[in-house]
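The other protein chains are all here in position, but one chain of the complex has been omitted.
Moving on, here comes chain A:
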Amino acid sequence: AMNYSAKDEVDGGPAGPPGGAAKTRRPDNTAFKQQRLPAWQPILTAGTVLPTFFIIGLIFIPIGIGIFVTSNNIREIEIDYTGTEPSSPCNKCLSPNVTSCACTINFTLKQSFEGNVFMYYGLSNFYQNHRRYVKSRDDSQLNGDPSALLNPSKECEPYRRNEDRPIAPCGAIANSMFNDTLELYLVANESDPKPIPIPLKKKGIAWWTDKNVKFRNPPGKESLEEKFKDTIKPVNWHKAVYELDPEDESNNGFINEDFIVWMRTAALPTFRKLYRLIERRDDLHPTLPAGQYFLNITYNYPVHSFDGRKRMILSTISWMGGKNPFLGIAYITIGSISFLLGVVLLVINHKYRNSSNTADITI
């Protein structure tokens, strides 16, 4: 039978219906089969692409200026409190003997910060995006899955179990959670040395979906402590997960927002993470008026092992997020380049047109 099928192939295509005796194998005369579909054939020449370059230039430069201006209006201040320099007040905390150490750094805001102010902590040279680090977590456990709580995923190894009890939350990410405490005080005036503490809002710093969907405490009516009773805290932690925020039940356990923010691993080795919100009080007073401030730090988190730096960042935001000078500059640059190329093409086009008048092909 192979020969017949081979013959079929020779004849081309499947056999026609048995009834269609008069059927020919003439191909259909359709636009698609004859490759005559109506088509647009753009040819890129100096003349045709000219407008594109000018349009790009015309669009990009204003956008760039807009972004640049917006970005420049954002107030931002960074305070490095790593304390590697001997002059730094936090230098004392570097010695390994100190268990709990507090230091205070003074700084001045030259301009007042308006609107909501975001308080970040920044780490550098911390590779939160390391492959094995990123994976060292159990999303099911964090999502409140009771079975995963007691039996964390293998990905958490070697931070999976401690003393034969499952670690909650397991994994290297949780284990290495940032645990410095930062407090901000405004020195009201030179005469009155009593500083005014700035109210820092703990909640609202994590993504809504993380807090409400992705991260959940284990189900049940019992108290958090009860829920986590079969688990043990991560090795590096000083307190258990249910003690992260004892004051607020809705910010405790896995749904503690500091914890959630930490668990969203940063993409780049130098990163900042939202620490607190400083909410705008009213329209009359700036959120952070210009003046003397000091930052109280409970220095817990060691960074010297990886030459890291620790920073505190205060920043206002605009419609496009935080301070970002690059984008504006990039837009302006590209817009200019594009405009310039447009001019070059204009010249080329002009020249070519002249020369092609003599040639036979004119487009």
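A few points about this structure:
The rule we apply is simple: contacts are C-beta pairs under 8 Å (C-beta built on N, C-alpha and C of every residue); 3 or more make two chains touch, one makes a residue touch a chain; residues count from 1.
In this text, contacts and distances are computed from a predicted model.
When the unshown chain is looked up in UniProt, the name that turns up among "LSM complex subunit LSM4", "Phospholipid-transporting ATPase VB", "Translation initiation factor IF2/IF5 domain-containing protein" or "U6 snRNA-associated Sm-like protein LSm1" is "Phospholipid-transporting ATPase VB". Interface note: of A:T82, A:T231 or A:S338, the residue touching the hidden chain in the full complex is A:S338. Here the missing chain is touched by one residue of A:K92, A:K203, A:R264 or A:R280, and it is A:R264.
Of the residues in chain A, those that touch the hidden partner chain are 1-13, 15-29, 33-35, 37-49, 52-53, 56, 60, 63, 67, 120, 122, 126-140, 143, 145, 153-155, 157-159, 171-172, 175-176, 207, 209-210, 213-214, 236, 264-274, 305-308, 319-322, 324, 326-327, 330-331, 334, 337-338, 341, 345, 348-349, 352, 360-361, 363.
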